[in-house]
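A single protein chain has been omitted from the complex, and every remaining protein chain is retained in its original position.
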Amino acid sequence: MSTAPDIYKQQGFGHVVAPKAPYGVLIIDFVNGFADPLTFGGGNIEPAIECTRGLLDVARARRWPVAHTRVVYQDDGADANIFALKVPPILALREDAPQSQIVPQLQPCNGELVLRKIHPSAFFGTSLASWFSQRGVQTLLIAGCTTSGCVRASVVDAMCHGFRPLVVTDCVGDRSLRAHEANLFDMQQKYATLMSRDDALQATEAAQPHGAPP
Amino acid sequence: MSTAPDIYKQQGFGHVVAPKAPYGVLIIDFVNGFADPLTFGGGNIEPAIECTRGLLDVARARRWPVAHTRVVYQDDGADANIFALKVPPILALREDAPQSQIVPQLQPCNGELVLRKIHPSAFFGTSLASWFSQRGVQTLLIAGCTTSGCVRASVVDAMCHGFRPLVVTDCVGDRSLRAHEANLFDMQQKYATLMSRDDALQATEAAQPHGAPP
Amino acid sequence: MSTAPDIYKQQGFGHVVAPKAPYGVLIIDFVNGFADPLTFGGGNIEPAIECTRGLLDVARARRWPVAHTRVVYQDDGADANIFALKVPPILALREDAPQSQIVPQLQPCNGELVLRKIHPSAFFGTSLASWFSQRGVQTLLIAGCTTSGCVRASVVDAMCHGFRPLVVTDCVGDRSLRAHEANLFDMQQKYATLMSRDDALQATEAAQPHGAPP
Partner (left out) sequence: MSTAPDIYKQQGFGHVVAPKAPYGVLIIDFVNGFADPLTFGGGNIEPAIECTRGLLDVARARRWPVAHTRVVYQDDGADANIFALKVPPILALREDAPQSQIVPQLQPCNGELVLRKIHPSAFFGTSLASWFSQRGVQTLLIAGCTTSGCVRASVVDAMCHGFRPLVVTDCVGDRSLRAHEANLFDMQQKYATLMSRDDALQATEAAQPHGAPP
C-alpha cells in the first residue's frame, strides 16, 4: 500500500476534523458473546474492553451522555434478517441469553441508554441519533467491536446523522487484526478522527458543561 | 491473513445467501469525477465502468428496476456535512458541474431512478429503499464506486433495509486496489454475496417477470 | 365541512389505490394501557380490539406476515423523548408493566414480529419497514390505536416506505370519536385506502400465496 495514501492525499481525503463539544460516548456490542473468542470474540477485543473502562469512568465524571448497544434477536427468531442469513449463529443473541448481556466491566448506569439492535450500525432501526440530537451532541467518541463490522457501520452512520465520529483506537477491537487495521485506515481517510483514549480524553477536556465535576 | 478466514468460518460468518427474485440494480456514483484519476478516480474504476455497460444492457432487457446515484451538493455549499469536512473537494460536485454528471457510457433511460446524494450510502437521506420496496425487490445487484466507500456503505444499508446485496465484483472499483480487496473480504464475510458479472447474470437468469424479453 | 371535500376532489386528492398482494398486517399498540379508559383508552378502542380478532384469525389462515407494536420505555426513563415531555404518563409503559403488554385477545403467535417503540410511528426507530420489505409486502392492512396518533403516524410512514396503507376502519380506534373521524378523513384524502374489516378481507381474498389454507 506504499502509494495508496498518496492518492488519498492528492485527492483531498483524510482532512482532520477537530472534536467539538458537546460530546457523547457510544459503546458498541461489548457483550459477553463478543468478549468470548469461542463465540464472536478474539483478536484485540479483550484489551479494548479493558481500555474502555477508563473511557467510561471519565465520561461519567464529565457527565457526558453514554449509550450502549446489545445485539438482541426475538426469542423465536421472527426478526431474522439478511444479516442473520450471512451469520446464522447471531440469532442466539436473545434477550435473556448470557452471551447478549453487556460485559461485567462496563455495566450501564442509570440514565445511560441501552439499545437492542439487529443490524451492524447502532443507528439503524433504533432511536440513537434522536437521543444524541436531543442532547445537542456534536462529537461522538466511539468504542466497541468489531472495528470492521458494527463499529465501522456505526461510524459511517454517525457521520451521516451529523455527528463528528471520534474513533478511540485502543477502545475498539476486532477478531482479525488485519481487518482492524484496514478499517481504521478507511475510517481515517473518509469518515472519522482517530485518537488513542488518552489523547481523545485530553483533546476533549476543555469544554465541559458548567457544573461538571473536575 | 493466513488464519483470519479460519476464525470467520469457525464463528459462523460468510454463509452464502442465494440471489432471490425479484431483482434490482443499483449503480453508485459512476459520474465523471469518479472516472477521472485526477479528481476522485483511479485504480480499477475505469474497467468497472466498462463492465457495468453489459450489466445495464441485460438489466434493461430483463426489465429490472435500475437506480443510479450522483453526488450533488447545493451550489452555495449550504448542505456541507461532516463528510465534506473530511473530504472538502467533494463540495465541487454540484448540480451542473461536469464532474457530477453520470458517465456517457451509462446514461440513465426513462423510468430509471436518478438520485442526488451527499452521504456515502445511496440509501441515507434518499427514498431509494422505498423505491425498491415498492417494486418488491428482494436482491440488489450492486455496481459502482468506490468499493471501500460508497459501495460498501450502500451494501450495508441495502442489507439492513431487507434486500440481499449481490456485489458484482468486476463492476465495482476503487482508487486503491488494496482497499478494494479488503472491503470485498469484509462484505463477503458479513453482508453480501460476491459474483462476477457473468456469474451474477447467469444466477439470476431463471426467474424473469412474465412477458420480459429473453 | 360541506365544501371541503369539493376542493380536495377538484385538486386531485383522494384517488383510490387498490390493494395489491402480497399483504401484511400491522397491529399498533393494542396493549392493556390503551384498552383501559382510565389510562390511555376510551372511545371506540375496545370494539376495535374485538374486531381485530377476526382480522388476525384470517391473516394467520392466509399466512400473512403480522407485526404487533408495544410502547416500551427504558425502566429508568433514560430514553425519555420529546413525546414523553408532551405526554409524561407514557413513561410508565415499561418492559414488564402490565399496561404495556399486548391485550389477551390478540396475543402474538410464533413467527410474528413484536416491536418495542417510543415514537408515534411504528416505523420510526424500528426495523419494521425492513421486515415487510424482506417479505415483499405491497399492501399493509393497519389496525390499532389511536387513529389520530400512532395509527395515522404509521400510515404516513407506511406510505413513505413504499407500502400501500389499507386502514381497516372498524379495527382502529381512538379515545375521541371526533379525532377518529377527522383523521380518517385526512388519511383517505392523502395517504390510504379505507375499508371495513369485512370489505378489506374480501378485497384481498383472491391473491393468496400458493398452498395457503382456505
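Note that the chains take the letters A, B and C in the order they are written out, and that residue 1 is the start of every chain.
Note that a contact is a pair of C-beta atoms (placed from the backbone, for glycine too) under 8 Å apart; a residue touches a chain by one contact, two chains touch by 3 or more.
Values in this document were obtained by computation on a predicted structure and should not be read as measured data.
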Identified contact with the non-displayed chain, of C:Gly24, C:Pro108, C:Gly125 or C:Gly173: C:Gly125
Identified contact with the non-displayed chain, of A:His161, A:His180 or A:Arg197: A:His161
Residue of B:Ile82, B:Ile102 or B:Met187 touching the missing chain in the full complex: B:Ile82
Those residues of chain C which, in the complete complex, touch the missing chain: 1, 4, 7-8, 11-15, 17, 39-40, 42, 81-83, 85-90, 119-121, 124-125, 148-149, 153, 156-157, 159-160, 162-165, 175-176, 178-179, 182-183, 185-186, 189-192
Residue numbers in chain A that touch the chain omitted from display: 22, 127, 129-134, 136, 138, 160-163
Touching residues on chain B - with respect to the absent chain: 74, 76, 78-79, 81-82, 110-114, 116, 118-119, 124-127, 130-131, 134
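The definition used in the following text is that only the chains that are shown with their structure count from here on.
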Remotest chain, chain B as reference, centres from CA atoms: C
Intercentroid distance (Cα basis), chain C paired with chain B, Å: 34
Residues within chain A bordering two or more other chains: 81-82, 119, 124-125
